[in-house]
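Just one protein chain is left out here, and the rest sit where they should.
Right, subunit A next:
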């Protein structure tokens, strides 16, 4: 195992993705470069943990440098359940994003297998398996192609337990799908459809931001007694790299994580844009000369609280409302288009809970209400400059 040298950012050993690393990810302080920091990741609960204090449980644990696809693969392999099967299009050779590399060899083709190219079939098949109490880990190759399975997910998986009053359930179903933009994905390799599933009561929706998060949240999703859609931001598969604890651990669903503390403004985001928010915060306090005229000195010292929502449904309203009641300002950042998006739901709920504490309108920094456009992506995405601008305007409101 290669230990990381402290004081110096390390580089991924993986090939660079076609879109190139995003500078915000490569330099992010949210990624854990050393075993010590990784093991102290807040919210980790080791499967073999005996006490309630995770810091005492760190002794002797190992970590390994992983990118997100490796962490996903690690989580699947660790599910420790003979009934668990992994299936989808092209998963047997390792998957088009390598998330299932070597699993077929390790667990056999009966447990890791390709399906014909039918998303409604994949979802239906997984529901059938899960209804029999088997752990079904299904993959939809891109979140953009989950829509043929919309009926199976919304009408069947989500309502399975309710309609039979618990006689049957598909709690052991997890549907993984790569999501969000990748720099050059156009309409159908870029989408963030989490908002569409927010109204599918009975489903949970989870989106990780890093390898440590992906592993812990995926293990929780696989073991959660409800069907979970687990959306993996595909640009992070290779670009986000950190030391990941090797043991079996979970990160609780339904809990947001506060990444930076502040009292002046709350930003809520998830997945890839979390890193854009980090960059925007750096630009706010230390604007590069070209942007300095746009960043008034009065806001540069603003303390911003950045929250990674992690679970989209049921989302952690308590953490967000507590934060906004303290800061009086909220910006929600997501890649999906604005109208009917998750930000609208969060905005309405926070407006209700924090009305008397709000000092500025809730601001949404999102994709525009267009399909994700191929050659215009830089102008479509909620990138650091758009977030920075919203931060300045909200602080100056």
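Just so we're on the same page, contacts are C-beta pairs under 8 Å (C-beta built on N, C-alpha and C of every residue); 3 or more make two chains touch, one makes a residue touch a chain; residues count from 1.
The working rule: contacts and distances are computed from a predicted model.
Quick one: the chain not pictured, UniProt calls it what, "2-oxoisovalerate dehydrogenase subunit alpha", "Trafficking protein particle complex subunit", "Light-independent protochlorophyllide reductase subunit N" or "Aspartate--tRNA ligase, cytoplasmic"?
For the chain missing from the view, the UniProt record says "2-oxoisovalerate dehydrogenase subunit alpha".
Of A:34, A:49, A:120 or A:260, which residue touches the hidden chain?
Within the whole complex, the residue contacting the unshown chain is A:120.
Which residue from A:45, A:64, A:159 or A:326 sits in contact with the chain not drawn here?
Spelled out, the listed residue whose C-beta touches the missing chain is A:159.
With respect to the chain omitted from the figure, which of A:63, A:131, A:210 or A:366 is a touching residue?
The single option touching the absent chain is A:131.
In the complete complex, the non-displayed chain touches which residues of subunit A?
Missing-chain contacts on subunit A: residues 83, 85, 87, 110, 113, 115-116, 118, 120-121, 123-134, 136, 148, 151-152, 155-156, 159-169, 171, 201-202, 204, 224-226, 254, 314, 317-318.
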